[in-house]
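Of the protein chains in this complex, one is absent; all others appear in place.
Chain nomenclature is as follows: A, B and C, assigned in order of appearance, with residue numbering initiated at 1 for each chain independently.
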Amino acid sequence: MEVILSFLTGSLYAAGLYLMMRRSLFKLILGLMLMGHAANLLLFTIGGLKRGAPPFIQEGMSRLTGDFADPLPQALILTAIVIGFGLNAFAVMLIRRVHETTGTDDLDEMRHADGPIR
Amino acid sequence: MANPGRCGMVSGMASQTHTRAGFGGRAAGWLLALLAFFLFASLASCIKPVAEAGPLRFSLSWAPSLGVDFALAIDGLSLVFGMMITGIGGLIFIYSIAYMGGHPRLGLFLAELLLFMLSMLGLALADNLILLFIFWELTSVSSYLLIGFENEKPEARAAALQALLVTGAGGLALLAGFLLMGAGGGTMTISALNGSSFAHGGHGLYLPTLILICLGAFTKSAQFPFYFWLPNAMAAPTPVSAYLHSATMVKAGIYLLARLSPALGGTPEWRFLLVGAGTLTLLAGAYMAVIKTDLKQILAYSTVGALGVFTMALGIGGETAAQAAIVYIIAHAFYKGTLFMVAGIIHHETGIREAERLGGLWRAMPATAAAALLALLSKAGLPPFLTFLGKETLLKATLDSPWPWILTGGVVIVSISFVVAGAAVGLMPFYGPGKDYPKTPGRVPATFWMGPLILAAAGLAAGLGNGWMDRWIVSPAVSAVVGKQVQIHSALWHGLTPELGLSALAVLLGFGVYFIWSRRFRSAITWWNPHPPEWVYHAGLRALDAVAIRINRTLQSGYLRYYIIISVATALLVIAAPLAGVAPGEFHLERWLDGHAHEMALAVLMLLAAVMAATAPARMTAIVALGVVGYGMALFFMFFSAPDLAMTQFGIETLSVILMVLVVLRLPPQKKYSSPPSRLRDAGLAIAAGGVVTATLLLATHFPQGSALGDFFADNSYISAHGRNVVNVILVDFRAFDTFGEITVVSVAAIGVYSMIRQPARKKKADNR
Amino acid sequence: MMPVPMIIIAPILIPFFTALACLAAWGRRRVQRRICILGAGVLCLAGGQLFITVWRQGVVTLRLGNWPAPYGIILAADTLGASLAAVAAVIGLAAIVSATYGMDRRRETEGFYAIAQVMLMGACGAFLTGDIFNLYVWFEVLLIASFVLLSLGGGKAQLEGTVKYVALNMVASAIFLAAVGLFYGVVGTLNLADAAVKVAEVNAPALMGAIGLMFLLAFGIKAAIFPLYFWLPAAYPTPSFPVSALFGGLLTKVGLYAMIRTHGLLFIPHADFWGPLLLTLAGLTMIAGMMGALSQRGFGRIISFNLVGHMGYMLMGLGLFSPMGLAGAIYYMAADMIDIATLFLIGGAVALATGNAGGDTRRMGGLWERRPFLAALFIAPAMSLSGLPPMAGFWGKLGLLRAALADRHYWIATAALAAAFLTLLSMARLWEAVFWKPPPSERHGGPERGPERRPEQRPEQRPDQNIPFVRGYAPILVLAGLSLLLGLLAEPAFQVARSAAENIIDPAAYIRAALGEAP
Partner (left out) sequence: MNDPSARKEEDIMKASDGAAAAAHAPVAGKARATSLVLSTAATYLLPLLLFLSVYALARGHNLPGGGFIGGIIAASAFSLFAITHDAEAAHRALRLHPRLYIVIGLFLAGGAGLAPMVAGKPFLTALWADAPFLFIQEPNTPLIFDTGVYLVVIGGVMTIFISLMED
């Protein structure tokens, strides 16, 4: 299954990057969110995929035994998901505020912050 | 205000600070003069010990790890320069009180002058290459501030910048040269470098080092083709011109060459570089000095000529040439400093700096006229002045050099030019018929003429006391330059030699040219006013700006998508490189068969959703597609033993979608912006980048991994941390610090959204507080 | 029981609780000001204390949650991390004090103080952590804090700059996260010291190469190196100047710090590949950045491009990777943090004094007469940035040049000298435009006329806004003084830098301290 998820991860990265190369603010944010998903999926895939072996210590046992899923990547992904949510929520609000301020959705018109001489 | 050039400047401020700075500034000026004379006396007290027992050394550790010590050495050469710096410095401070008197920023001026004097003194005494460089750069900075002192004038600012850039660029070359030299010679201590392996071309890096050091010295000492900044620097107040640009700073490069000539000199490369640059410089200076009419310009170009003479003499090498250089340097300081101060007095009193519009001033300013006459005679090289001795020795050296005719001819030509230029400053304004001036010259205060007169008289005294000079001053200095102990004996009269004949010829021709000096003559030769080096400077700066704007327009285009494209392309280029060598078999694609049908279906669904999100024309479709990807992730987490993740992802995805909908509903309808070719290009790039990720991931998942971390958590989660949900135990205990950071992120994001909402959208950029 | 080195976590906890207190005092300006300045002051003391502790005792570590390394997260302060944390604290204090006069009320009360503290917390966390995923977390803390600070107040150019900043930095984060995942997958650990041991056993050159490059890319975007820096000049000059100072002093340097910190882990096995790559990027960064600076006329933008160009110097030290070169880079890093922050603060004061909020230098002038003290203060960081002695920047460059020449990397030395020349030109022009040139109202003709339109009729031009001495000049004075002090005390400062560099090049002591007595 790692192979398939590897390809899926790559595809999500590709879709995300493609969206970020568009001129629309909205697509930019969409792309960022897809990239976030892609990174999480990558982390999950790299952690090793195990079916039906969640990292819970059963009642009566004192440690995980057998072929259990590596809990560490899961914890890392959980952290990354929540961090990603915070960043995305802020970014979503930002594009809305940017749209209100500039009156456009077109990133090509947002060049007041740079340009040849300023 | 006293100086007519400063008329419109900061009038409001001047009235406030006039009285305050007036007295304080004067007192400070006298105090600083005293300080300078004290330093002069201290140095003078070293003359005897140095001449009898060799150099005095003093060293303090500063940054030994970087090869920098606060090491000072006083030998004959540094004594000559140190005494010039402090002695003339003291006179200049007194002179400044009169020249700049009543100026609202006299205090600042004196402070900058003091900074310069101390830097220059440090330069002359430093016995460590980097320490010398530090003082070298400090003189550049202080001279920048001094040249641009009258900062309301555009030409002063431009001249300051030019001097800074030219000497600054040379300084950087010098630093590189010093570092190479220190590395090659194994030490940064100058006196230890003399006998080092680096000496006399015996090192592979000798030539680049020499060129770099010469670049530094030539820019600082206004050698051809870098001399153009020096005449422009005459935009500075005259005390600065007199001090920096005749007597001291421009000689820093000469000093450096003299200082390093035991370590670097004597090779054909050295001779070629120095004699070549020196000769070109003296010819250029000689010519330009004759065709100028502005007093300060005349003096500036004749200084250029003199600097060429020094460089040439050091390039020829040997005892005689070194003696000529030292004697000439001392003499030049006496007469050129005097003439500059005289020019300043004339300008200050009459408001005019054009030689031809001046005349008959000797009645109004007899003491100044006397000083000028002494300086002129010295400059012309008449006995018994020191210059006479210098010129004799120089002619002797050039006649003995490998190229006797060219060099001797050059010296004669520059001597003629010196006479003409000296007469234009020292004779023309004082004699002949009086002219009309914007200001009627009044009585010149003693503080004003004292400096030039003392200096000129000292020049005469030095010439008369040449025996004493030879024994105590010149011999130790020449010893330092040639790197061995020598004893100099010179005499004002040593028979009818060819040198005497050439010297007399130069004087006669010089006065001859001066007396037939007329408009016609000058206009006949002024047609050629060469400024190519300066033209190169301006064109270079313009080109630099044009290139900068060009580069910036290309790179910093303002289009976010190009920024992203460049970043992604860079990523592809660099990351694909190590992956290129991997054989296809190493990816083990056959592993795909281990997937279950529902998992594969989900993967395909997510893939389609991703494509849909990327291409959907309507916003809501794209959001739904994004949601499908997110919930698909949650399902995968579920399938592969991560229930906590699945629940979190499910909740977060729901919140995200609601958020997106809430926000996006207010955006205007989607438009198609980009053209199909650019879409194709972007898609290709994006897919390639995705491919790199896939490839890396394929390699990594096949890599036999084993983590001690997972096992530790599995073993200790319940026993040590009392929790059965290992993921949660990691989050709140094993790695709670990550969670600690993470909740900070969520909080800040929320606060950020909150503040952003509370601040109303402003159409205009408003930055007022 | 062994005394716990509490001091190492103080630089993270002090700003955390200060931020919390500021949040609790939401909307109350005076209270927030006092809390925030107090917190930043205490942070400075803690940073200094930490530095002294590390300098005396060597690497200080703390096992968070009392779990043995490499299983739990550890904080490990070596000379590099501790000294940068100390410098960051001073810059934070200066920026926060400046904010009390240079910000509008709304930005000030609604978030600045709390978020600025979070930013300090993130920077200190990044400098002190010994765990690569934890480093990611601190990067994200820095990132979100910088997002919020950047968008605070929200003018048009500011928001547009923020979009670019957000987009590229979130890409960097996604790459960073992926690289951490891959790294864990291959090496099997997150602890930096443990990884340094284990990475030697991994035999997968292509894979490790790709992972290393992903890290380089992620950190490279944060550190604004060529050709990944484009977001920076668009974003840094747009917010209020205390924010710019904070950013200029901290953010890019954290990216570079991460590069230095992970260099031994990721790049060493292929030194012959990494060295030339880093040096090439360093040279290009210098030239591109300085060329950018020459093409600009806005104060903040000139400084921003200078910041980019000077990242090249630090990258150069990393590419050389000799004790002298790396020490030069670290020395330079501290100097550059201080100088850039100082220049941004001066830029803010200049904008107020000329009434030119946008910082367009073509409409400035005359401050040499009107604000001589400010002008004098400008000279210190400008000289330091230009590499003029005896300021701190000179010594860093000297170390870098010596190292480059010693290793016969002549062309990078040439690029470094060229960049120094361009900096000199850029600073001299800035000086001329802002301080020496008469103000636009007093200028008569001449080729250098800016785009002003009848300046006497611009009501918003209030050229004589008062700059309070303590709050306005003192932060600049302290930073400029620090730069001078770092220059005059070159030997001790260089010793620190060299000891930091040696710890990086030979991490044995770091590894021993970080892994402790753990199995």
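The rule we apply is simple: contacts are C-beta pairs under 8 Å (C-beta built on N, C-alpha and C of every residue); 3 or more make two chains touch, one makes a residue touch a chain.
On a predicted model such as this, the values are computed, not experimentally measured, just so you know.
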Wait, the hidden chain, what does it touch out of the ones we have here? A, B, C
Touching the hidden chain, out of B:T393, B:S503 or B:N725, is B:N725
Extract the touching residues of chain A with respect to the undisplayed chain. 54, 56, 78, 82, 86, 89, 93
Where chain B meets the left-out chain, the residues are 643-644, 647-648, 651-652, 654-655, 658-659, 662-663, 721-725, 728-729, 731-733, 736-737, 739-740, 743-744, 746-747, 749-751, 753-754, 756-758, 760, 768-769
Interface residues of chain C toward the undisplayed chain are 1, 3-4, 6, 9, 13, 16-17, 20, 23-24, 26, 62-66, 105
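Following the convention adopted for this analysis, only the chains that are shown with their structure count from here on.
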In terms of C-beta pairs in contact, which of A-C and B-C ranks higher? B-C
How many angstrom lie between the centres of chain A and chain B, each centre taken as the mean Cα position? 49
Starting from the mean Cα coordinates of chain A and chain C, work out the distance between those two points in Å. 27
Can you work out the whole-Å distance between the CA centroids of chain B and chain C? 25
Where chain B touches two or more other chains simultaneously, the residues are 549, 552-553, 556, 558, 560, 564, 692-693, 697, 700-701, 705, 707, 709, 713, 716, 734-735, 738, 742, 745, 748-749, 752, 756, 761-763
Residues of chain C that touch two or more other chains sit at 133, 137, 140, 144, 147-148, 151, 154-158, 163-164, 167, 171, 178, 182, 184-185, 190, 230, 233-234, 295-296
What does chain A use to touch chain B in their complex? 1-30, 33-34, 37-38, 40-42, 44-46, 48-59, 61-65, 68-72, 74-79, 81-83, 85-90, 92-97, 99-101, 103, 105-108, 110-111, 113-117
Per the contact definition, I'd like the list of chain C residues that touch chain B in the complex. 16, 23, 64-65, 67, 70-73, 102-107, 110-111, 114-115, 118, 121-122, 125, 133-134, 137-138, 140-141, 144-145, 147-148, 151-158, 163-164, 167-168, 171, 175, 178, 182, 184-186, 188-190, 204-207, 209-211, 213-214, 216-217, 221, 227-228, 230-231, 233-234, 240, 277, 288, 291-292, 294-296, 351, 357-358, 368-370, 372, 383, 388-390, 394-395, 398-399, 401-402, 405-406, 413-414, 417, 420-421, 424-425, 428-429, 432, 435-438, 442, 446, 448, 460, 490-491, 494-495, 498
Can you check the complex and tell me which residues of chain C touch chain A? 133, 137, 140, 143-144, 147-148, 151, 154-164, 166-167, 170-171, 173-174, 177-178, 180-182, 184-185, 190, 230, 233-235, 238, 295-298, 301, 360
